[in-house]
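On to subunit A.
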Amino acid sequence: MYDFSQLTGAIDAALHRSMTPGWALFTELVIIGLVVLILYALVGLFLVYLERKVCAFMQNRVGPNRVGPYGIIQTIADLIKLLMKELIPIARADKFLFNLAPFVVIIVSFMALAAIPFALGLQAIDLNIGVLYVTAVSSLGVVGILLAGWSSNSKYALIGAMRSGAQIVSYELSVGLSLLTVIVLAGSMQLSEIVASQADGWWIFKGHIPAFFAFIIFVVASTAEINRGPFDLAEAESELTAGFHTEYSGIKFAFFFLAEYMNMFIVSALGATLFLGGWMPFHIGHWEAFNHIMDFIPPLVWFLLKTFFLIYVIMWFKWTFPRLRIDQLLTLEWKYLMPLSLVNIVVVAFITLMGWHF
Partner candidate 1 sequence: MNSILNYFKDIHHAVSTLWGGMRITGKYFVSPGEIVTHQYPENRDTLRMADRYKGEIIMPHDADNHHHCTGCGICEMNCPNGSIKVLTDRLPNAEGKMERVLNQHIYHLEMCTLCGLCVKTCPSGALAFGQQFEHAVFNRSKLTKTLNQPGSSLKKETKG
Partner candidate 2 sequence: MLREALISLLKTLFPDGQVREETQYPELLVPNTRWLEVATTLRNHEDLHLDFLISLTAVDYKDKFTLVIHMESTSFRHLLVVKTDLNDHENPVVDSLSTLWPTAGFHEREVYDLFGIRFSGHTDMRRLFMEEGYGFPLRKDFSDESRVLTLS
């Protein structure tokens, strides 16, 4: 299994030889920034295209197929269109906050992307409190949404922002608790450690019942946290026209739009890393031949396969279910997901103590 840290180590050594350590560190930071930026744009644009294609096939349509072969360049065309669109200044809006909100949302999803382990050693930053860092950063997103809702001086936006504020804050709990289950099983919060601990089997299998429940709660709660699927109350088009980003136009709207898709990618990447073994290939017990074949698929592809499977499930939710009302949404969280995840934590703690997990 190729270890990317050899590559990064070689680059680091080359840089240190050619320039002073301060400059070397600076160029490394610039390289990482560029790589993550390119990754951000690529994955974001591809996800928008994927969503439109998946939704089209589910609705007996063909989806974008005019711009470029099979419509691949459609999203780039959309981005250029949004870039050229005029940024309509809103009368009596709080100018500074109005322009700050999209950047807050984008930067937050940017920071969360840094901690995701794509392959062995291919990780922008490997904090030993990886999971805590990601949940903490992603909960900042709600600040950007509230800012957008309040500062665009429109009633629809304000109601949309209030709704999504209540929704994201309350679903943080279930997401946190379901991630906690795997941390208790794996024993550490460092993402590369967690992936390493799944070498002999993914946590969803090794942790059997509690891990499976935690996985289900995680998928439901994270769909709610990124304002998608049956929980997209913030921009419920049939009620509030477009919720908190009603008044945004041009590139500012593109930021919100892209950030929503990147949040979806981050959430499914997190789910894949913790529950489905990140870039670990799929091994079944002692079937050496089967495991050997599985190793042929490079770990990066394994990681992307699992993430895009989760993304497909989240899209599947959105295009099938009607929307929940705000009070039903909160009752679902406080009366169903919260008790279940609390019980789940107790069960998994008991199982790890007794050592009954595999």
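Note that contacts are C-beta pairs under 8 Å (C-beta built on N, C-alpha and C of every residue); 3 or more make two chains touch, one makes a residue touch a chain; residues count from 1.
How these were chosen: all candidates are chains of the complex that A comes from, given by their letters.
Predicted, not measured: the structure shown is a model, and the values here were computed from it.
The contact partner of subunit A in this complex, picked from the candidates 1 or 2, is 1.
Considering their complex, residues 54, 57-62, 316-317, 319-321, 336 of subunit A touch candidate 1.
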